[in-house]
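One structure follows; several queries about it will come next.
Every protein chain but one is kept in place in this view of the complex.
Right after this comes subunit A.
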Amino acid sequence: MSDLELSNRAVAGRSLPRPPRIGTVLALAFVAFLAVATFAPGLLQTTDPDAIAPRDAFEPPSWAHWFGTDESGRDVYSRVVEGTAASLLIGVSATAIGLALGLLLGGLAGLGGRVLDFAVGRVNEVLFAFPGILLALLIIVLWGPGPVTATIAVGLSTAPGYARIIRGELVRVRTSSYVEAARVLGHGRARVLVRHILPNALAPLVVLATLGIGQAVVWASALSYLGLGAQPPAAEWGAMLSAGRIYITTAWWLTVFPGLMIVVTTITTTMLGRTLAARDGSRR
């Protein structure tokens, strides 16, 4: 190693324990908001999200109705809060399904020997050939629309990506010299797997999962928007977008606010994922 690199690393090392950045703080605050909206929406809502008031229909944003009202006079802000649980549930469950399946396929490919690696690899390539959303549509066509199907569909279509990353990590760690060192010490296969291979290969999954939730929320909303996920009376962000679409020229707030929630949720999870990734990277 050259002297230059050494000194650079010394400099970087000293500035490590710095205070969290403002973006991270904002992201964490928004996550807290989402958590409350999911588990106790009543704390944040100003009115009953399903209360109909035809007289107040199509009110623009005001003090009384922060995000305005919809065609039935329902408060858009309260509905957006109400929809958080549904949207996030779909996003988180879909990510969990994708990760679980990715772990299974990636684990088989990465640890199961050459034949399994080849087989899983080819299956994965076939799945990769379809755009994810197309695969999701195919599954919905087979099993009928609805939030559960949408969740499974999004989960399945993200699995090949996870599988590939997990396989790569497993292979990287399995062939690393610290795993070899553990074998030389006389540790058994199971112990090496549990102590070295799994923790090191799966640590990046936390990052992947966080990044994946944002993506899954977007996909689930897209399916709901197309009428293939949560159905319109439900206060789900994608469904709200879909319902507000026909009034987009007269009542912009019907689509802008649910859309904003999707965008900000995605940005937030991506940012947190990046922060986690950076921290993970600096530890290695």
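Everything that follows uses one rule, which is that a contact is a pair of C-beta atoms (placed from the backbone, for glycine too) under 8 Å apart; a residue touches a chain by one contact, two chains touch by 3 or more; residues count from 1.
Simple rule for what comes next: contacts and distances are computed from a predicted model.
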Chain left out of the displayed complex - its UniProt protein name, from "Carbamoyl phosphate synthase large chain", "Carbon monoxide dehydrogenase", "ABC transporter ATP-binding protein" or "Response regulatory domain-containing protein": "ABC transporter ATP-binding protein"
Touch with the omitted chain, as defined above, among A:42, A:199 or A:232: A:199
Hidden partner chain, residues of subunit A it touches: 1-4, 6-8, 11, 14-15, 176-178, 180-188, 195-196, 199-200, 203, 283-284
